[in-house]
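Structure, as structure tokens:
With one protein chain withheld, the remaining protein chains of the complex are depicted in position.
Showing chain A:
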Amino acid sequence: MLSIAQELADKIVAHARADHPDEACGVIAGRNGVPERFIPMENAERSPTFYRFDSREQFRVWREMDDRDETPVVIYHSHTATEAYPSRTDIAYASEPDTHYVLVSTREEGEMEFRSFRILDGVVTEEEVEFLP
């Protein structure tokens, strides 16, 4: 299960809305599996169907997390025309076994899908999301 502060979830949603129709992506860093620090990342692909962290920005962010004893507790991205479920490429490139992969969909203007998954060796497992006040 992913337990996440409502405020952090709102930031993911706001980022996804702001970058629509391109996909938005980012990280929530934290310690002991608790998501704490919101880090919006640039989508180097600037694409409505694909995302990729900028490699230099990723290096800086990963080193900063290392220095602070943090891990990427959540890696999020948006789908802008399809449901919030991992695509084939999402599954193929998922490489963090301990990370919650959060997907949001901005395809409907009025409603937001917010879902979380574990992706391990090509197997997708959806998990419950608990929003903390």
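One rule holds in what follows: a contact is a pair of C-beta atoms (placed from the backbone, for glycine too) under 8 Å apart; a residue touches a chain by one contact, two chains touch by 3 or more; residues count from 1.
The rule we apply is simple: contacts and distances are computed from a predicted model.
Missing chain, UniProt protein name, picked from "MoaD/ThiS family protein", "Phenylalanine--tRNA ligase alpha subunit", "Extracellular solute-binding protein" or "Response regulator": "MoaD/ThiS family protein". Taking the complete complex into account, A:96 is the one of A:10, A:36 or A:96 that touches the chain left out.
Touching the omitted chain from chain A are residues 25, 41, 45, 49-53, 55-56, 58-60, 62-63, 75, 77, 86-90, 92-98.
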